[in-house]
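Report on one structure; see the data block that follows.
Other chains of the complex are left out, but the ones given are in their true place.
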Amino acid sequence: MSNTFGNIFRLTTFGESHGPAIGGVIDGVPAGFRLDTDAIQHQLDRRRPGQSAIVTGRRESDTVQLLSGIFDGVTTGTPIGFIIPNTDQHSSDYDAMRDLYRPSHADYTYTAKYGLRDHRGGGRSSARETASRVVAGAIARQILESKGITVTAYTSSVGPLSLDRPYTALDLSLADSNIVRCPDADMARRMIELIEQVKADGDTIGGIVTCVIKGVPAGLGEPVADKLNATLASAMMSINAAKGFELGMGFEGSRHRGSEVIDPFEAGHDGSVHTTANHSGGIQGGITNGADIYFNVAFKPVATLLRPVETIDADGNTVTLKARGRHDPCVVPRAVPVVEAMAAITLLDAWLMNKSSRL
Amino acid sequence: MSNTFGNIFRLTTFGESHGPAIGGVIDGVPAGFRLDTDAIQHQLDRRRPGQSAIVTGRRESDTVQLLSGIFDGVTTGTPIGFIIPNTDQHSSDYDAMRDLYRPSHADYTYTAKYGLRDHRGGGRSSARETASRVVAGAIARQILESKGITVTAYTSSVGPLSLDRPYTALDLSLADSNIVRCPDADMARRMIELIEQVKADGDTIGGIVTCVIKGVPAGLGEPVADKLNATLASAMMSINAAKGFELGMGFEGSRHRGSEVIDPFEAGHDGSVHTTANHSGGIQGGITNGADIYFNVAFKPVATLLRPVETIDADGNTVTLKARGRHDPCVVPRAVPVVEAMAAITLLDAWLMNKSSRL
């Protein structure tokens, strides 16, 4: 429900931006899998604040402590509880915001829902919560990789700058070769310059992350309520600042005729079935067809500007907000590992659910 | 899970396109609400096949039988079970498809998942299943309306034809005044002509449905896993042929700077809080802020063309498929009430979940 993702492979997260720690519990991890804990930390490092000049300056080591569910390095089938201590809170930066509602933030909506909120660093609404998802995603990813399934995301747009080539024309292994995580070096340079300019302006900017999942067997996903496109959409839209999701040709596909976008089938010499095009993005009727899954996630610009903004306080008075805190001018570079994590969690859950589709 | 929507207000559906009936069970309907059963049938009529020249010619009365959960016209709090008999199956139309995989359909993916499938009329993967959702949506809608919440969807694009005005510049009450369900009469005429042309060509075409929810109180939605944008995205992407979802400015918003798209707060004379813009689409941090919720859903063109198409059979032989069956050249007009139904189901569930957010 509220703070739990998944059906069989289930992640429940907790924690506020400025509390002692964030963390979670991962239930449904299959037993007998040897975990690479360094690889978990590596994924956290990819999401970590302070990793480059174009992300927030908050300095968190984001060191995960795995508390259970692993014995002699192998999963036991029991839940993996973990915490990530918060170490670099500057809570006093937020004192002035205690009774303010920052525009386009969750300050007002949390207060409307709960009657109060932890205002420090955005509390629970902070994207810091996604670090817990990266932990679970890093575990799911390892299990998927043992089955030949890989998940790779990259920055495909920053503001108006957009890669005009499809993922199939890119070398995705280059995504992490630059700080904006765009696999096209020239475009990466331009994106970085734009983010630096936006930051210098005290402004922020949106962007798009594209994610590609390869090696998926046909038959994953459920047919109606838990169509894999639906669970992926939910997983992605649950990431902070996500405002749009499209699978395969997505919105562009809606502008076309059927004859232009159907994906013809072809039989391999070995009797295998595959499609000769992939406008569908690897999912038909909610279930994978064995082709690559690919999708886009749109992120709005961060709502916290580093310039004065007018807003109101809880008493309805107009006030001028001068954000202190430390904020990303563009979330997209750090959203890349979060998108991958949520994709991995969703895929592994579908993979496990599919185990009971036949006797 | 697989065939169940919602947490508290829960719909579980069953049924295949060519079985004796489809139907469902709606659990979690609050007690004491006087239902207008004619209004349920009216929503089914809006989704019904055979309703106009631009939709499938299958002739189903789609008469719902409510079997439980209502006493003297009032909900009792116990589940509402219902069936909609199938009456106009032409199953023999599908005999030739028994061992074929139609391109971009679920034929292959169901077979890959389950090892077999009911091939008649697409079986469970048929959009006929959405009639059951319309029943639950029609009930949810009535309850929401009693709370001042209204849900209205309309066709905003058919292929390349797209309304260039936002919903705020349209008279949404006109959406049902034409068979394509576009509230702009001139655009509606052009869309209808395009669909007729596409149909004459034996082809199909995609489109976009826009949905607007008004009167939503601030505070609905959950903060992390069940962000209202996430549950709406999942609900919409679970509709047959849906390939994209965007809330508020969505993908377009990702191209902008924060200073251009934040939604300033303003206090009313009565102390109420509202925003002076609504780029966010009424949801911030996963929770409603009291502004209108609006979103787009992209639908791909129907995969069944009424012209010969090459494909393969289960043995890998290339065969030519000449679809018989009766199919929509464009799903969008009939998707409008389904989008509304899923929106209503999702909102009511959020409304009921929110009852326990405070003591």
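To keep things simple, chains are lettered A and B as they appear, and every chain counts its residues starting from 1.
Note that a residue touches a chain if its C-beta (ideal position, glycine included) is under 8 Å from a C-beta of that chain, and two chains touch if they have at least 3 such contacts.
Nothing here was measured: the structure is a model prediction, and the numbers come from that model.
Taken as a whole, the complex in this structure file is built from 4 copies of one protein sequence, with 2 shown in place.
By our rule, only the chains that are shown with their structure count from here on.
To fit its Cα atoms onto chain B, chain A must turn through 180 degrees, a value rounded to the nearest 5. Rounded to whole angstrom, the centroid-to-centroid distance between chain A and chain B, based on C-alpha atoms, equals 26 Å. Residues of chain B that touch chain A in their complex: 1-5, 7, 13, 101, 103-106, 108-110, 112-115, 124-125, 129, 157, 159-160, 198, 201, 203-208, 217-227, 229-238, 240, 242-251, 253-268, 271, 273, 275, 279-281, 283-290, 296, 298-305, 307, 309-312, 316-318, 353-354, 357-358.
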